[in-house]
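A protein chain is absent from this complex, but the other protein chains hold their places.
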Amino acid sequence: MPSWIEINALQKNMDDFQLGPISLTIEPGTITGLVGNNGSGKSTLLKLVMNLANADAGTIEVFGETVAGKDESWKQKLAFQPQKIIGWDAYTGTTLKEMISSLYGEWDEALFEQMVRLFDIPLDKRFGKMSQGMQQKLSLALALPRNTEVLILDEPTAFLDIPSKRHFMDLLIDWMDAKERAVIITSHQTDDLRKLADYLFVMRDGKAIGHFEKEALLESYRRYWLDGVPGDSVPGEVSRDRQQLVSEDPAAAEHYFAVQNITVIDHAALDLEEIIDLLLK
Amino acid sequence: MHTWKQAAWLAGFELKARMKRSLLMLAFYTIVGFIFLTSFDNYLADNFYAFDLLFLLLFIMFPAWMKPKIFQMQKMDGDLWAVPAVIMLQQLPVPKAVIVKSRFIIHSVYSFPYQLMLLVMLLVVSPGFREMITPLSYTAFVTIWLAVSVALGFAMAASEAGGTFETKLLAKSMIYLVLGIAVFYAAFQWLAEEGLIYWTIGLAQNWPLLSIGVSLLVIYAGWNYWQRVMKKDIEKADFL
C-alpha cells in the first residue's frame, strides 16, 4: 500500500528550538498517536505538514504531492484541527459551517447535524464567546464531516467532559469504519491513545524517539518482582526499586534470571502511561 | 476569474460579520469629512497643510485602521504577527492566490468608498475647488489619488501576509516610515513650494489625459505588484 503522508528527514530550526530530523509515514486505515513532552515539537510538525511554515531540510509529501510545491490541491484531502484555533472568533457556528462545508466536496451534512445535537452546540453563538469545551466540540463537528482522507487532530479532547470524550471516540471509530481513512492525533490523555492509536510516534525536545506499534511497545517492557537483588545490571534494565525491576528487553532479562538462578516471584506488563513516561525521561 | 469569485465569497464572510459597524463608520466619517472640508477653500487660498495630511492618511494608512480589530494584524505566538484570516484560510483548502485576493477585496472595501466619498464631497462642499476644475481635470484628479491609494495604500494590504518580526524592530520601522513621509513631505513643500493636493490639482489641470494615463498604469502595476509581494511573503512566513 502506498503511504498517504511521507515525511522524510524533516528539519526546522527556530530561535530556541530545533525540530528533527524526523521521518514518518502515515498509511491508510491507521490512527497514529503523536506523543511527546510539552515543547517536543508535535504542533510544529503538524503545522509543517499543513505547509504553514517552511522546512529547513527534508521533504513532506501528501498523496505524492510535495506540500511546499505549487500545487495546493492536496489540502482537499487533509483536514486539520489546530490546538489553538485562530480566526474563528468573530463568526457563529452557522457561518463557520457555511464557509467550511462549501470548501469540501464530500461534506457530510447529516453527520454535522448529528454532532451538533449530540454535543448540544449553540450554532448562533459567536465562536469567541463559547467556552473552551464548546469551541472544541464545534471544531470537531466541523472537522469530521469534511470527510477528508486524512484527519489531523491536535489535542482534540483537552477540554471535553467525560461523556463528550466518549461520544467523540465513538464518532471517530464510526468515521474510520465508513471508508479508508487515516488519523493523526496528538494527545496528553493516555486514554485517547490507548483506545484509538494503532501506532505511537514519540518525540522528545524536537527529536524522534521512535515509531512503535502499540502492542509491540507494550510487550517490549516488563516489570519483575525478584526474590533477590541482582548485583550487576540486568539486560534492558531501565529502573529498579529494591526487588522490583523494569526491563525493556524481557527475553534477555528472563534468560539472565534463569542463568543467574534468580527466581521471578511475579511479572507484569507496564501501563502505556508508564512506558511513555520512561520514553520521555 | 474563478479565483476572484472564490476570493470575493471568502471576503464576504469577514465583511458581513461587521457590516453594521462599517456602515456606521462610513456615515460618521462622511459627517466629519463634510464639516472638515468646509474649510477647504482656506487651503486653496493659503496652503493649509492639514489637508495634505488628511489626504495622505486617508489614502495610505486609514484603510488598515478602519478594519475591525478582530480582523487586524495581531501578535500571535512568539514574534509572529499575522492577520487571523490568513492563518485560518491556509488551514483550509484555499489556494494562497485566493487568500491574497480576498485580502485585497477587503482592503478595497475599506479604501475606495471612503476615498471616493472624500473626493466627491470636495466637489460638493468647496466652491473654490468647483471653480478651479473642469470635469476632465476632476476625473484626472480622482484617478491620481486612486493611484496613490493603490501604489502606496495597498502596501498595507500586502503587509497582511504577516511574518516573524521583533516588536522592537517593528516599532522602529514604523517610526522610520513616519519620519520618511515627514521628510518627503517637507522636501516636497520646499521644492514644489505648494501643498500636495494643490500640486495634484495642477497636474490634473495641465496634463489631464497624461495624468489619467499614467495613473491608470500605476493602478494596474501597483495592484498586481502588491499581490505578488503578498503571496511571496505568505510563502516565506512561518505561521508557527
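Letters A and B mark the chains as written, and numbering starts fresh at 1 in each.
As a working rule, contacts are C-beta pairs under 8 Å (C-beta built on N, C-alpha and C of every residue); 3 or more make two chains touch, one makes a residue touch a chain.
Keep this in mind: contacts and distances are computed from a predicted model.
Participant: Quick one: the chain not pictured, UniProt calls it what, "Cytochrome c1", "Succinyl-CoA--3-ketoacid-CoA transferase", "GntR family transcriptional regulator" or "Alpha-D-ribose 1-methylphosphonate 5-phosphate C-P lyase"?
Facilitator: "GntR family transcriptional regulator"
Participant: Which of the displayed chains are touched by the chain that has been omitted?
Facilitator: The chain that is not shown is in contact with A.
Participant: Looking at A:15, A:124 or A:215, which residue reaches the missing chain?
Facilitator: If we include the chain that is not displayed, A:215 is the one touching it.
Participant: For the chain not shown, which residue from A:60, A:196 or A:234 touches it across the whole complex?
Facilitator: A:196
Participant: For the chain that's not shown, point to the residue among A:169, A:209 or A:252 touching it.
Facilitator: Considering all chains, including the one not shown, the answer is A:169.
Participant: Of the residues in chain A, which ones touch the absent chain?
Facilitator: Within chain A, the residues touching the omitted chain are 29-31, 169, 173, 176-177, 194-199, 213-215, 218, 267-269.
One rule holds in what follows: only the chains that are shown with their structure count from here on.
Participant: For chain A, which residues are in contact with chain B within the complex?
Facilitator: Interface residues on chain A, with respect to chain B: 14, 44, 47, 50-54, 72-73, 75-76, 80, 82, 84, 86-91, 95, 98-100, 102-104, 128.
Participant: What does chain B use to touch chain A in their complex?
Facilitator: Checking each residue of chain B against chain A gives 9-10, 13-14, 17-18, 68, 70-71, 76-77, 82, 84-85, 87-96, 235-240.
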